[in-house]
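Heads up, this is only part of the complex; the chains shown haven't been moved.
Naming follows writing order (A and B), and every chain is counted from residue 1.
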Amino acid sequence: MYSFQSDYSEGAHPNILRALETINYHQNNSYGLDEHSGAARELIQEALEDYSADIHFIAGGTLTNLTFISHILKPYEAVISAQTGHINTHETGAIEATGHKVFSIPTQDGKLTPDLIRPVLDLHENEHWVEPRLVYISNPTEIGTVYTKEELEILYGFCQRHHLYLYMDGARLAAALAAEEITHLTFPDLPKLCDAFYIGGTKAGAMFGEALVLIKEEFKDHFRFNMKQRGAILAKGWMIGVQFEELFKDNLYIELGKESIRRMQPIKEAFEEAGIPLLCQAPTNQIFPIFPNALAEEINSRYLTTFQCHPDPEHTCLRFCTSWITNEEAVADFVEHFKDMVIKYQ
Amino acid sequence: MYSFQSDYSEGAHPNILRALETINYHQNNSYGLDEHSGAARELIQEALEDYSADIHFIAGGTLTNLTFISHILKPYEAVISAQTGHINTHETGAIEATGHKVFSIPTQDGKLTPDLIRPVLDLHENEHWVEPRLVYISNPTEIGTVYTKEELEILYGFCQRHHLYLYMDGARLAAALAAEEITHLTFPDLPKLCDAFYIGGTKAGAMFGEALVLIKEEFKDHFRFNMKQRGAILAKGWMIGVQFEELFKDNLYIELGKESIRRMQPIKEAFEEAGIPLLCQAPTNQIFPIFPNALAEEINSRYLTTFQCHPDPEHTCLRFCTSWITNEEAVADFVEHFKDMVIKYQ
């Protein structure tokens, strides 16, 4: 069964495979202190146009989030997240396990705004409450929406005025930046619009690995101590460095983001034509169509997708996800099959 | 200014003072392994009609909650609490600081029910989510409501069927049991209706101290290790033991609960007469009247109360709290003053 379950079902981009092979027998310094990690850091700094950014390579997203957040917060400080935020749902309480409360806010579209955050600050008035200190956002969000540059400017301004850090989980940052036409958001904007973020590799061409970018000066001190303590320093650290070296050559990272969105288009159009509503406007490589239950069941009997929710007892919302390597023939097949299936339920 | 802010504004019941004095120069075993703590444990077991209950004395409520919860949960297990639950709001993230997520549920009246809990269980489907394991309730709740015996039977039955522990924060248990006419809940019901609970002393006649009662067999093992680790074993442990010895003689504990409610009546009646609505039906020693803002301000200029919330921009909800030692003259004065004040705003 072909899977539209995720954008991490396949391996690495061929450039990455080739690079890993090329350097396989070279000796390298361990623990991320090697030349390839160094070169990758420089390429990322160039893309960000920020040469003081501190960059660390970590094997996965949850490990990145928990290592970063436990590094910057004091024991009584808390995180604010959308209720749908990855750290609030799908990380098995990883942040709380490091001692910090995640205060979650219900949202319409997975995105946080000053109006949503303000009442939380008002509530937390003294030492009997945790002190909200970090605003965690995902971009794209877990339901496929993206922040525009203007939204981020407003949000970051608010954070700065209220003594809050802003951190962006960029597990799918390639897709967010690939949607530049809609968001006007580019790499060089990021260091100006948040205090830290990570550039997701796993879902954009890498075999594994994320690049955490620390902008705020005070975050940089002793960060590698915390990494080691959390098991986030890889012995053969260059294995991630090499991958980011490739991703940041010739704009490959953004290109793969674009490709992942492009391969979603036929599916999206098929749903539109059939009048299938979406959970929300999601311009990236994840969409959340809402089907009559029976149609959802039939789809799932022939393709792998991810169950999202039942918006009402008669309907099922599924997640479809594509990547830079999603098979275009499989997409065409699906579209054709879908047209056959949908007729029965209309 | 007379204070109706809390039920812990004054000292200890005279019996307790006298007892502390009587034994002051005796030698005692330390760390709660003394005769008075032993005698207090027996008196509590008698009241509960459960002679296998494990009873530990701890200086305060937050320390009791965090010591107990961190003892029984595995790292990936989480607590379910009403959004208003004390551990979710006024304990500065104490539970998260021990590594556990508190999943909070919005409620109308501060009380949890199977219908509110069921969707949370459905949501937490696999290893990407924390595992809900403990249902935390307060009785009375933080907004003065109480659980009836029947409600607890239903809730505990549900918990048992779903592999959930039930724990009752009894900071004001004296008031809950004093409301027996409404709730039909008595001491001997408690070991049958939850897995653990604590009997609050601080708000019911003690100088300080709470009695944690462990019912479920598996909770009892090595509990004192966890107590010591959290700083919850008092060197002169008998100081709490002696107090509970007194509280559990001649039904004093419940009597003090009743007295705290009785002293609230004149105030409650004054609000009723004046047509002041309450946030919810609260039959104990805490009530939450909703005043026009200006009236609330005038009250606060002459008495100490606790701000609860603004239900709408024009109104202010305040908490009034009485105890077994609230000055009855001060209550009478307040009622008189209130009648004068309220006229201006009607």
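As a working rule, a contact is a pair of C-beta atoms (placed from the backbone, for glycine too) under 8 Å apart; a residue touches a chain by one contact, two chains touch by 3 or more.
Everything numeric here is computed off the predicted structure, so don't read it as measured data.
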Oligomeric copy total, full assembly; chains in place: 2: 4
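In this section, only the chains that are shown with their structure count from here on.
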Rotation, 0 to 180 degrees and nearest 5, that superposes chain A on copy chain B via CA atoms: 180
Geometric centre distance via CA averages, chain B-chain A, whole Å: 42
In the complex, chain A residues that touch chain B: 75-76, 78, 89-93, 96-102, 127-130
